[in-house]
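Note that one protein chain of the assembly has been removed; the remaining protein chains are unaltered in position.
Chain IDs A and B follow the sequence of writing; residue 1 opens each chain.
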Amino acid sequence: MRLPEIIVERREPLPHYKLIIYYIVTIIIGFLLTSLATIPYGLDPFTALYLMLKGSLGSKYGFSETIVRMSPILLTGLGVAIAFLVRFWNIGAEGQLYVGALLSALIGVYISLPKPLHILVASVAGLVGGALAIYPSIYLKQRYGVDEVVTTLLSNWIYILWISAILHFYWKNPLTHWPESPYIHDSAELPRIPGFGRMHLGFIIGIILIGIYYIMYTRSKYGYELKMIGLNPKAAYLQGMDVDKRIFIAALLSGALAGLAGAYEVMGVSHTIREDLSPGYGYSGILVATLGMSHPIGVFLAAFFVSIIEIGMLSLQRTTGIPYPLAMVFEGSLFAVAALTQLYSSYRIRIVWRD
Amino acid sequence: MKSHENIIEMHGIYKKFPGVVAVDNVDFNLIRGEIHSLLGENGAGKSTLMKILYGYYRPDRGRIFVDGREVRFRSPSDAIKYGIGMVFQHFNLVDSLTVLENIILGDDNLGFIPDYSSARKRVIEIINEYGFKLDPDTGVGYLSVGEKQRVEIIKLLYQNSRVMIFDEPTTVLTPAEKSTLFNFFYNVSNEDRSIIFITHKLEEAMNVSDRITVMKRGKVVATLKPEETDINELARLMVGRIEPYEIRRSSRRGKTILKINGLWVKDDLGRFRVKGASIEVREGEIVGIAGVAGNGQKELIEAIIGIRKVYKGSIYVFGEDITNMDPSNIFNKGVIIIPEDRNYEGLFMDASVYENLISRVYRESSNKLGFMDHDGLRKYALKLIDEYGIQTPDITIPVKALSGGNRQRVVLAREFSYNEDRKKVIIAVYPSRGLDIKATNFVRTLLMREREKGLGILLVSDDLDEVFELSDRILVMNDGVIIREFEGGRVSEEELGLAISGVK
Partner (left out) sequence: MGFVIGVLTAFAILMIRDSISLMLAAVGEAYAERSGILNLGIEGMIMLGASIGFVVTYKTGNPYLGFISAGLLTGLLGIIMGIFVISIGTQQHVTTLGFTIIGSGLSVYIYRLSIESVGGVPPTVEGFPRIYIPYLTDIPVIGPSIFGQPVAAYVVVLIVLFLHWIMEYTKLGLHIKAVGDNPKAADTLGVNVFMIRYLAIFIAASTAGMAGAWLSTAHSNMFLPNMSMGRGWIAIALVSFGMWNPLKIILGSLLFGGLDALGSVAQTYGRNIPYQFLQSIPFIVTILVLIPIARRAKVPKALLKPYRREEAE
């Protein structure tokens, strides 16, 4: 009997453009495989793709919804990307987002300030909330060596359960009696971008932050240090870099940005904090960071791409009844795609049949 | 039967790795009951050839015959069935299992629920027959290097190997252990088993073999009997024409640079590994530390460069106490390290050559806001590449794509060029391990050049020849202390060997 054998062998590093082509081809294969699941609903993959793109980009409404979706994903993606750069596996962006949202909602509800200042303070509260939320995981990792994958993950549940408790038992909205906080003051609301539906200032700020990250990543010694620490912390330490401190800062920043995403959801979209504030922006952020390989441009494109998929799938669900969780299947496969692409850069993968 | 005199025949074996033909159309044969040395410098293709024979690698082309019958091995288990066994250069033992478990791991005859008692009986028989001192129920993680090698040998005997391949087994052994191993070779070859002994040491090949096959750059260049040749001819066959580097001793020794006083250092498990060692290195000299690995050298070095805590005692550089400072401060005091494991301690393997070359200087070339001067740095990197002869198509390719010799050049270029005027003492740990002769000579010449500039060099190596040839003074380290000191060039290799084995 002849059996297939997968051969993975080193090769000369691939030039970037080839790598990008491989990347795109693999994504397409992933999409085609996933979209087989639309067939039971009487839809062929290409029509599905067409409907998805139409729903997410084909109209002004769709496009603005895509951007609204992208705003938090850009921030969580950026945050996770910075942590992943130093190989701190922050899987807890979802929980950090909620804590950031909680703190900024508190500021938005209980404090009155003139508009720009109020926005600033509430944003800072979001940053602080996210940083506080990730801090225990960093501390446990650096002090006791506890694996951050587990602690950040479990902390998602802890924070979200606690916030749910707060909203159900201590901080109900007096107007609606829903488990959601009272509405924040107008002065803390992020301005909308006129003519683009619910699109808000958070998106612009996200773009600016990506720009700053781009400069740091390509030109500054901090970007260089983070990259080197991620590649080989021991060598970095021997080269005199302050490894623990850099990882600490990167991880803290990561949490803070996720917290900011939560704050902007409150300040820009819902104007209150709810249990279902995030449909998984934190997890999407992990995908975005992975897919974008922690590179600023990669993160930006990935955030856009992931938002298109999510809004597209939502619209597909509305128009054809195909369950939205199929988007998750595709997104999950994108992790494998990203992992494969990382490998392509220095390995060749072949299948041979042997007896 | 004449045709079966050759227990192994390999014909036209060819194996290519990305970027290098490791084995190039090689013919090799092994006679029943002989000790056959496979001689060649690092990278000649010896290990690859033998891994092919052992079924570990698949050749791209070529045929293998065992007892005159053609075989096609898919994995080592096939080779083991034909009575071929191999001890790899780096031991292949599972530390978390016991000696016995390691040995029976591949035994197909043992049922699903292993019959430990009968296996243990056989292992003990083997241990007694060959006079190995070993308890089959100890965890392998607790064994010394010599003991681990014995476990590997027992594996072969347990498998009943008729062909035993040893890949550079002597590098990690004390002279005493070495002669025990050679005696073992004689004994088993008298039992009609054959030995393939891989080495790059000419004398060893001359002394133990019935025949010697010399490999160079993937090809077999000759197969000879020791009595028909001599060391010089072997050397010429093995390396071809290479400028020998000139061995020189220190011309002037100056003040004491590095002074270590009664140092005590623990290992990761909290056991003392350095137990009151005192060492002095002066300007313009190379001080070699000889000794079997695992006698505290690693902990000593790590303490000097600041990545391991000093428990007691102190370390001075030019009279300044650097004990327990952090690594970047110690480096700033002028202590340079060429780390033992260049791939994982010295280099960022996935980063580019450029990023690797600038990891010392990037701070100085950054402005207050932290922006790096990439243009200046690029020029600097190109200068180093030129000066140190680093062969790379481009500075943006990952350093892992370079050969071992070029990687070491990257490390040396980076460490030696930074802060020329502050540099005072170099700690060189196994600086030429795994390199071919050309790269080795380059490294040694460079060390001597630095000595001429007046630097002090502390050289740690398990390669006795290296310590022997370069050092102005040789210290022998045993069980955490310096037990002997010799003046370089005034001691014979035998004398040194005895001292290392602990014979005073």
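What we mean here is this: a contact is a pair of C-beta atoms (placed from the backbone, for glycine too) under 8 Å apart; a residue touches a chain by one contact, two chains touch by 3 or more.
None of the values given here were measured: they were computed from a predicted structure.
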Among the options A:150, A:175 or A:208, the absent chain makes contact with A:150
Out of A:14, A:140 or A:193, point to the residue that touches the absent chain in the complete complex.
A:140
Full-complex touch with the removed chain, picking from A:193, A:209 or A:329, is A:329
Residue of B:88, B:132, B:166 or B:486 touching the missing chain in the full complex:
B:88
Residues on chain B that touch the omitted chain in the whole complex?
17, 54, 56-57, 75-78, 80, 86, 88, 90-97, 101-102, 104-106, 108, 110-114, 155
To test your reading of the contact rule: which positions on chain A touch the chain that is missing from view?
6, 8-10, 37, 40, 89, 91, 136, 140, 144-147, 149-151, 153-155, 157-158, 161-162, 164-165, 168-169, 283, 286-287, 290, 323, 325-336, 338-340, 342-343, 349
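Basically, only the chains that are shown with their structure count from here on.
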Dist(centroid_CA(chain A), centroid_CA(chain B)) in Å evaluates to 46
Report the residues of chain B in contact with chain A in the complex, numbered from low to high.
17-19, 305, 307, 327-328, 331-332, 337, 339, 344-351, 355, 359-360, 362-363, 366, 369-372, 374, 397-398, 400-401
Name, in rising order, each residue of chain A that touches chain B in their complex.
9-13, 219-222, 224, 227-228, 231-232, 234-242, 346
